[in-house]
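Every protein chain but one is kept in place in this view of the complex.
Just so it is clear, A, B, C, D, E, F and G label the chains in written order, and each chain counts residues from 1 on its own.
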Amino acid sequence: MNRQQHLDMLRQVADGKISPEDALNKVVLESFEDLGYAKPDHQRALRQGAAEVIYGAGKTPEQIGGIAQSLRGRGCETVLVTRLSPEAAEFLRVNFAMRYDALSRVGIIGKTPEPDGAGVIVVATGGTSDIPVAEEAALTAEALGNRVTRLYDVGVAGLHRLLGSAETLMSARAVVAVAGMEGALASVIGGLVSCPVIGVPTSVGYGASFGGVAALLSMLNSCASGVSVVNIDNGFGAGYLASMINHL
Amino acid sequence: MNRQQHLDMLRQVADGKISPEDALNKVVLESFEDLGYAKPDHQRALRQGAAEVIYGAGKTPEQIGGIAQSLRGRGCETVLVTRLSPEAAEFLRVNFAMRYDALSRVGIIGKTPEPDGAGVIVVATGGTSDIPVAEEAALTAEALGNRVTRLYDVGVAGLHRLLGSAETLMSARAVVAVAGMEGALASVIGGLVSCPVIGVPTSVGYGASFGGVAALLSMLNSCASGVSVVNIDNGFGAGYLASMINHL
Amino acid sequence: MNRQQHLDMLRQVADGKISPEDALNKVVLESFEDLGYAKPDHQRALRQGAAEVIYGAGKTPEQIGGIAQSLRGRGCETVLVTRLSPEAAEFLRVNFAMRYDALSRVGIIGKTPEPDGAGVIVVATGGTSDIPVAEEAALTAEALGNRVTRLYDVGVAGLHRLLGSAETLMSARAVVAVAGMEGALASVIGGLVSCPVIGVPTSVGYGASFGGVAALLSMLNSCASGVSVVNIDNGFGAGYLASMINHL
Amino acid sequence: MNRQQHLDMLRQVADGKISPEDALNKVVLESFEDLGYAKPDHQRALRQGAAEVIYGAGKTPEQIGGIAQSLRGRGCETVLVTRLSPEAAEFLRVNFAMRYDALSRVGIIGKTPEPDGAGVIVVATGGTSDIPVAEEAALTAEALGNRVTRLYDVGVAGLHRLLGSAETLMSARAVVAVAGMEGALASVIGGLVSCPVIGVPTSVGYGASFGGVAALLSMLNSCASGVSVVNIDNGFGAGYLASMINHL
Amino acid sequence: MNRQQHLDMLRQVADGKISPEDALNKVVLESFEDLGYAKPDHQRALRQGAAEVIYGAGKTPEQIGGIAQSLRGRGCETVLVTRLSPEAAEFLRVNFAMRYDALSRVGIIGKTPEPDGAGVIVVATGGTSDIPVAEEAALTAEALGNRVTRLYDVGVAGLHRLLGSAETLMSARAVVAVAGMEGALASVIGGLVSCPVIGVPTSVGYGASFGGVAALLSMLNSCASGVSVVNIDNGFGAGYLASMINHL
Amino acid sequence: MNRQQHLDMLRQVADGKISPEDALNKVVLESFEDLGYAKPDHQRALRQGAAEVIYGAGKTPEQIGGIAQSLRGRGCETVLVTRLSPEAAEFLRVNFAMRYDALSRVGIIGKTPEPDGAGVIVVATGGTSDIPVAEEAALTAEALGNRVTRLYDVGVAGLHRLLGSAETLMSARAVVAVAGMEGALASVIGGLVSCPVIGVPTSVGYGASFGGVAALLSMLNSCASGVSVVNIDNGFGAGYLASMINHL
Amino acid sequence: MNRQQHLDMLRQVADGKISPEDALNKVVLESFEDLGYAKPDHQRALRQGAAEVIYGAGKTPEQIGGIAQSLRGRGCETVLVTRLSPEAAEFLRVNFAMRYDALSRVGIIGKTPEPDGAGVIVVATGGTSDIPVAEEAALTAEALGNRVTRLYDVGVAGLHRLLGSAETLMSARAVVAVAGMEGALASVIGGLVSCPVIGVPTSVGYGASFGGVAALLSMLNSCASGVSVVNIDNGFGAGYLASMINHL
Partner (left out) sequence: MNRQQHLDMLRQVADGKISPEDALNKVVLESFEDLGYAKPDHQRALRQGAAEVIYGAGKTPEQIGGIAQSLRGRGCETVLVTRLSPEAAEFLRVNFAMRYDALSRVGIIGKTPEPDGAGVIVVATGGTSDIPVAEEAALTAEALGNRVTRLYDVGVAGLHRLLGSAETLMSARAVVAVAGMEGALASVIGGLVSCPVIGVPTSVGYGASFGGVAALLSMLNSCASGVSVVNIDNGFGAGYLASMINHL
């Protein structure tokens, strides 16, 4: 409920069309549903994107199902579920039409919308092991109405692989750069393109990669401009932000 | 044995009613029972609360049972056991009347006391995944004689959910704010209420949440006054402290 | 503006006594003054304590003076300024009647209120070097209307010093335990008393104290119940919270 | 030199219009000038924005002047210099028409361009102490052709201050959220708006803020979607990225 | 394709022998094969060593097999696979002649080449538990055409064991020093020999060894000259670098 | 071989009693046996204690058996094996007379020697969960010929339990203080006794105990004199050092 | 006051020789003097060593002087002041006969006692830069009545320097090993001697030495038995402990 809507409602109060008590309840109570264990946010669905998202980790299959039911009941056509275990996916499939990608552990309930973003989002990875996180980003972007091009295994130790796709990169509206180990991919891409680059450090690596910290620090300290960073392994966050940029 | 009791005993020594040797032993030996592997503290039971507590992690079911037996034998009506595994709970149930909450892994031996605290303790969480820790806090507070209101999944990314419960928050005598990820819940609640807010960072999250460190640092650096912090996932500590405040 | 006040205002709108536009502006604009570089919070002053607080670090003397002027102009009788450099104190003294404690870098503009808290707050330190932080806590508590007892240099390596003040500790309504190095003071006091203990780790120490991290971790992991922690060197936060508890 | 330009040049080689040796040199040598201590990138200036940027830290005044001269000589109308010490600013002013903001240590050589971005960029801070970093972001965005609205001291401990500017926030095309301490500002704004939010953790704070690490982790773990993060105190990076988004 | 080859090709374009379009494709496309999930680098195989390497961790057996097939198809006689699980080894053996060392989890497909390096590489360990990492280094060096001498369990707490092999060490062309715990082996060997010493910290140890961090820091801070360090447990990297030095 | 023995041997060379070649081999080769995977140190056995020690972690049962055989063959009457898994213990029992303590995972092959140390070693723990580490210390000390007194569960949150054993502590020749969580036990004991206190931080705890780091830092920063620290969970190291002190 | 003394006093109470009130006061009040800012511990002086110690850091010259006066007034012949700034030393010299070593910032008030320890303490350093910390240890040991041998600049990168002093090391009753950078000195010495080795990591080094952390971790993970560790740069602690061992 933005300022204009708030003002309209206050005018209705002034006109005696609704009581003050009703007005106050309306502000608060219509914006979400209280399931006890969760309060799915119906206001956010209208405001921020085509699909509503459920973060699956730390929730029981029953809880995920309950939230999905609540969202679908309010008219949400696409529900994206991330970090969805195969067991929970099995459970959800009983009640919902859902596509499930086991690699990225992403489930999409309902239909995948037609792409309506302004351009193309490129999702690139440094290596083969980064693909699960990259797919979380790519599927998120697709579920939110974007065309996605995948460029996998183009790490900086073999620059010709990356430079061979320079045209693809340069024509993107946003690039999601997914890399573990030293995470230099974001910087090198950032130096090549003139659109926003969203770095996703991955926990791929061993020893002093410290579960993605090396890549995270590398990306935060990028010497290229236009690079920002999301949490380690947060493919969803990068795909969501890329979609937001692509729909401006 | 406080100063007055110590003085009384010394007077009895002076009056020849008890010998110096007995006096010294009395000071030390009556305050706890020595089970070898543990020394349950009977003095503390009298001093600090209605119920005595056993921290279950790192103890065998037999050890937990032995300590519970010792406490019960000294007249302790309620024994709270935290971090109690389902297997140990099974073992304890053979000998004790015990309620067990599998989610928070809390067991309550004996009766739950009537609430005798001055007000209401609110336990709030940022998300659904924080509920196990929150329940440890809530059940602890209830076992120590408090009325508890639960506000779950009111994280700061959807402020209307939190603001919708502003009245509940403002009428609390203490608030336990349980949150993982960025842990901003404590700060936002701290800005809304005028009672103590006890922040409990949880290990919920991934990547750069570092098992609760992000939430911990966030809460320690809260820009709101009246916020203090307990250890990561330490629902018990928060519930205990909230009870202490509610019984002042 | 709490729910009741909000409802009252909405009723006035319903009665035509104030216009919807005015109502909306009133909600937002009366709660703080916009100085451009700062937005002093007049709502908070009414809600949370006897005195309003300015955190002096990172602000120019002119900015501190401007905020103080704004608060005083709204009727705030006591303004506490923490982390106030001697130079800024010099500047403020030109325009304000202010007491300044150079050790703790605390300034108190206006009168120090009569103690109206329920009991006594004890501020204890492990060593002599912790006194500046302890004084920030003690002066904050005094400025907010509390009686304070100081117990300095009672670190755990010489237990008799601490036990010699056991009665003082046991009669407190809240204890602020200020310690650097290994920070064990909070745990030991927590085992002695039955009131809340607020641990303040200090950056006193060297080497592996890591600027207070050792004491911070020690206090967070306290094996005593009833202990919570504020940020390293945050004497103000501890004093504020202790006052809040003492005024319940 | 993109694929098309590369192809054109190769065709000129095929047509005998330029020799192979000249072609190869052209590819490499025209793209930057080699000053020995620095290789200013003329290719980037054309590709990525209206102004070219010099990162002033770790460079002598003479080096900064030399690079600026090189850029100006190639036709760059606006040169932004960040982390510019007052002494170096003094030195540059002898040879260049430059505006210098001492607070943010930003210098702008040449003219500030007319805003040509699609919308407005909002730069918000949690507190007064975050303003220097915020100004680096705001001045960078202005130097790159953007309209900027400043919202300072709207930290989450006084939500009404932030909510009072909700309309301003909601009409932004990108928001730069600058905050130290617990850094919750990015999450709360991220929950309010539907445009990208760029979090800039600042090194403002003390103790367990660890020079901005607490705010950094908090922002990386934001529970709000659409939030990404740049390096601690990196106002420039945030302003640059916001401009890039505003010019899509 | 180095400068000379690039120039030759451009001359062929100038002579009309190949078209510009073909030239450009040739540069990019011949350098690797695109398998979708991976882009094996054929250019690198020619450039850097006798054998090509596949890092097995995070890849499915099918992916490893596909990459190996691609490399073998291009004429690579020896393919080294590191971090190869027993299950994946089982899978590969169906289609490839492969030696597999279960301790170090190294597989060698094809023939092990004759040693053609200039001297001998010594691989030393501090303890028995470091042997798996040491064997990864030794087998890598052997697969790349080097003679290797193994010196195991010569940690610094029993100097006579190390000094007893001083001659062996002093005659090496490169030494790989593999050690966990305090990692002092690299420093002590570095003081004895006049060839490069490559330190490999291992994750062997417990408590404050922090998974190899203690050894890593120890080696990075070596007071001996000529010591450099690779990632924790990175036996492959050390063996590869030692081979490179031995083939100069 | 100390300086005197070295000199004697050189004199035998000068007298022609042994050849230079034999002398050199003798120095190096007699000091240990080379098993390939390990080089058991016979010199150390003579020099440093009654029993020889095998660190069992990271070694196969066969390797442990082989080293034990080598030591026994050289006349070592007692062999202590630490970090010995139940499976490896099972394996060793086939060939050796061995006592095995499953809690501390310590095995003692051969006879436990009669105590010949000067005094008594006290091993104290903060809690019940610290007992496994404490037993590693106690059994090590006993295997090396010391009388040991165990004081378990005497943590600082219940000081009377510790003070009740003050006499036991004060009569010790060395104290091993084993504690996790905040690790304050070492400081408090250090303030009570006048003999060396060896702190052993344990990985007992959760959240911000960081696997023993909190206790480690606490003990390193002890404000009591006479306290030194060994690695986290290193009961063996503490028991060994305490024995060394007790045999001076 | 140990158990015997306590018992004696209780007997006097029983005999009516002293009143209970006096007895209680006597226990507490005679053990230290309360200076307000400090509580010098007279009990400890009797119990733990020949000299009493003042830790000078974080205390004003006046406070140090006041504590020294108190200790001298109680009959303490030697007062050791550590971390004493030149300015404070200047101040103290007005009132006390004091030797001051500017390198280690140690002051000794009163006479240095005759050595009465059982053997010799060796203080060794890895490099020249570690000497200030080593001198703090050596002077502390001397002030507490020990003979000290200094072995400086015997780091492990030049083993012959250390081995050249093997006899000196082997005849020590305790060795203090002072080293920064990789801190391997403690391990190597620990392998050579059969007496306790006290490791003192120093903050000497740069980059990844992290102010002594590398050396600290190295020493904590020593593969040699008999090594324990004190805080970074804590020469005093090592000297004190070595003296304690030398006086057993």
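In the analysis below, contacts are C-beta pairs under 8 Å (C-beta built on N, C-alpha and C of every residue); 3 or more make two chains touch, one makes a residue touch a chain.
All values reported here derive from a predicted model rather than from experimental measurement.
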**Q.** Residue among A:Gly155, A:Pro196 or A:Gly239 touching the omitted chain
**A.** A:Gly155
Q) For the full complex, which residue in G:Leu35, G:Ala57, G:Ala118 or G:Ala208 touches the chain that was left out? A) G:Ala208
(Q) Just to verify: which one of E:Glu87, E:Glu114 or E:Glu167 makes contact with the chain not shown? (A) E:Glu167
Q: Write down which of D:Val154, D:Ala208 or D:Ile232 is the residue touching the left-out chain.
A: D:Ile232
(Q) Using the document's contact rule, name the residues of subunit E that touch the chain not shown here. (A) 2-3, 44, 47-49, 53, 118, 166-167, 170, 173, 191, 194-196, 198, 216, 220-221, 225-232, 237-238, 240-241, 244-245, 248
Q: Mind listing the subunit D residues that contact the chain we can't see here?
A: 27-29, 31-32, 36-39, 41, 43-44, 55, 57-59, 63, 201, 203, 211-213, 216, 231-234
Q: Touching the hidden chain in the full complex, which residues of subunit A are there? Just list them.
A: 126-127, 155-159, 163, 180-184, 187-188, 190-192, 205, 207-210, 213-215, 217-225
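As a working rule, only the chains that are shown with their structure count from here on.
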(Q) Using the stated contact rule, I'd like to know whether B-C or E-G comes out ahead in C-beta pair count. (A) E-G
Q.
Based only on mean CA positions, could you tell me how far subunit E sits from subunit F in angstrom?
A. 38
Q) If you average the CA atoms of subunit A and of subunit G, how many Å lie between those two points? A) 58
Q) Which subunit F residues touch at least two other chains? A) 44, 127, 158, 191, 207-209, 213, 216, 220-221, 225, 231-232
